[in-house]
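Attaching a single structure in C-alpha cells format; questions to follow.
Every protein chain of the complex appears in place save one, which is left out.
And now, subunit A:
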C-alpha cells in the first residue's frame, strides 16, 4: 500500500514502531491515501472500495477542535484519516457506536504524519469522539443496511473468558496436586525433597492469584484473617496478622529454608495448607469471568510482581521470587492471550504494544533461567536484586502501561 517507501524523509504513523498491521481493522499507512485532496470536498469520497472520512484536529482560538469532513457515509468499508494539525490537547480519536469502541487512534500529537484506520460499518448512528476537544463528539450517520448483529467482538471476547476459566480451573487443580506432593515430602522428613516440592508447588497460585484471592471460608467474617483463604494460603512475614499467626506456603517456606528443619509444626502447617487449597479449589471451580476481569486480573498480577517479587519480599527465605515472577507473568499473559482475538478487533495498536512488551519481559526473564536451580530460575539474592531489580522493574513498567488500558476497551465492547 505504501507508495513512497521511507527514504531520507521520515514520515511515521503516530504509533509507528508500536503498531501492528493485523486484525480485522486494516490500518492504512500514512501518505498512501489517494484522498489527500478530498478535504475540500464536503461529501465523503470513495476510492479503492472504501469511503474516506477526514478527521482534522486543530487548536482554535476558543479551544481545540475536532472536525469531521462529513456527517454521513454509506455502509461498507470506511477509512478514517486523522490529521493532528496543531491540537496539543487531543491525543486520541475514537469511533463509537453508543458506548462501544469501533475503531480508534491514539498517540496523536502535532507534527506527526496523519494516521488512518479502516472499519466496515453497517447502517446506523455512530459518533466520532475526540476527548479534549471543545465539542468532543460529532455524530456520523451511516446510511444503508444495518450490520447483521453477528455478536462479533463480544462473542470472541466471551469465548476467551471461557477458555481462560478453564485455564484457571486447571491451575487450581494442579496446585492441589502439587501441594499434596509438598505435604508428602514434608511428612517424609526429607528436607531437600521438601524444598524442591515447595518450589514446584509455588507457581500455580501465583498464576491465578488475582482470580482466587477473594475467598473467605464459608460463614466467616471478611474482616477477620482467620477465615481469609488468601491469608491462610499465601500470607507473608510482611503482612503477618499477629492475631492469626503464621499459616500457608510461607510458613512452610520459613521452616524449610530458614530454620532448615522439618518439625511436627511444619507437618501440621503443610497438612493445613492442603486442606485450605482443597477448600479454595471447590470454591473457585467453574467461576465465570467478564472480559474486564481478565484485563484487571492481568494488571493485578503485574502489580504483584512490582510490589512483592522485585523487592524479594514474597520468598523471603527461599529467594524463589523469580519463580513467582515468571508465574505472575505467565498468568497475566494467559489472560491477555484470551482477550487478544477480541482486542485485536477493537484496538490493534494496543494489542501489538502489549504483545511486544510481553515478549520483551519474557526475553528479559530468559536470562535468569537456571535449570539447576530450584524452580528453574536463579535465586533472587540481595546481590542479584541490587544489580538487576531496576532492569526487571522497568521491563514490567513498560508492560503495565499499555496493559492497564485494556480493561476499559473490552468492558465497553460489551
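As a working rule, contacts are C-beta pairs under 8 Å (C-beta built on N, C-alpha and C of every residue); 3 or more make two chains touch, one makes a residue touch a chain; residues count from 1.
Note that contacts and distances are computed from a predicted model.
Missing chain, UniProt protein name: "Deferrochelatase", from among "ABC transporter domain-containing protein", "Deferrochelatase", "Fumarate reductase iron-sulfur subunit" or "sn-glycerol-3-phosphate dehydrogenase subunit C". Of A:109, A:146 or A:261, it is A:109 that touches the chain left out of the display.
Note that of A:74, A:132 or A:227, the residue touching the chain absent from this view is A:132.
Shown as candidates are A:159, A:220 or A:401; the residue that touches the absent chain is A:401. Within the complete assembly, A:292 is the residue of A:292, A:321 or A:347 that touches the hidden chain.
Taking the complete complex into account, residues 9-10, 12-18, 59, 85-89, 91, 107, 109-112, 131-132, 136, 292, 295-296, 353, 357, 390, 394, 397-398, 400-402, 404-405, 407-408, 410-412 of subunit A touch the chain not shown.
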